[in-house]
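Yeah, one chain of the complex is gone here, protein chain that is, but the others are all in their spots.
Let's look at subunit A:
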Amino acid sequence: MKVKSNIDIAASPLRVSKRRVPRAMSDSGKMKKPDVKLVLLGDMNVGKTSLLHRYMERKFKETVSTVGGAFFLKQWGPYNISIWDTAGREQFHGLGSMYCRNAAAIILTYDVTNWQSLAELEERFLSLTDTANEDCIFAIVGNKADLTDPKALEAEEMEAEEEGAEQPPSHPASPTVLKQVKREDAIALYGRVLRYKAQDERACLPAERMCFETSAKTGYNVDLLFETLFDMVLPTILKKRSENSSPTVDLEECRGAKQTKAGCCS
């Protein structure tokens, strides 16, 4: 049974058009050279892997705690973006710095129902980002919003209707778990992150745009999160490309572009 929540539909989040991503997971096998790197950091169990699954495969499924790390390649326009899912477990903590090396964006993930998971970001994970790019973009993401926020729950109903009601909502429609982390807490953390990175708060992206509350379970704000970040790292890609651009002509690269123009002899 579906229970309509009493929230006005018009207030529901921006709908992002759905894209089918066939063989998304095995894309990594083809070893295309990624143009830019995005890293998900955060304590175990906050839902990093689930967020990536939701985005890449458009569904929520059972996960096992990540071992080591995993990565996905996402085609974004003409660019390949690699997204690293790291392991939150203490045991793999040491690998974090290496994953973050040269990252263009880092998603610091916590669980809105778990205060400690936010605290860990500052205590344990922030220092791992030392190896990231100088101009690395940070996003603070509170996951599992479906447990505390009726708005996030509703996303599922719409999604389910659209997908032919694959998975009927299995839990009560009204959120039952106490929200431990408020958005203001995340915004405050964002400010401290910038200070830690010695970045000028005024010159940086505003906290309002960089703090998200998401639900991997319902898909709430998930597309918005990733796609906002993709768009934000595009300048980094262009910068990197122009730095790397050599006088050598890459025939493979040029072929596609050339064909559209009329040849000089035609």
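Keep this in mind: a residue touches a chain if its C-beta (ideal position, glycine included) is under 8 Å from a C-beta of that chain, and two chains touch if they have at least 3 such contacts; residues count from 1.
The working rule: contacts and distances are computed from a predicted model.
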- Query: Out of "tRNA (adenine(58)-N(1))-methyltransferase non-catalytic subunit TRM6", "Exocyst complex component 8", "RBR-type E3 ubiquitin transferase" or "CNH domain-containing protein", what name does the UniProt record list for the absent chain?
  - Reply: "CNH domain-containing protein"
- Have a look at A:67, A:177 or A:238 and name the one touching the chain we're not showing. A:67
- The listed residue (A:95, A:119 or A:187) that touches the chain absent from the view is A:95
- Message: What does the interface between subunit A and the hidden chain look like in terms of residue numbers?
- Response: 23, 25-26, 28-31, 67-71, 84, 89, 91-92, 94-95, 97-99, 101-102, 131
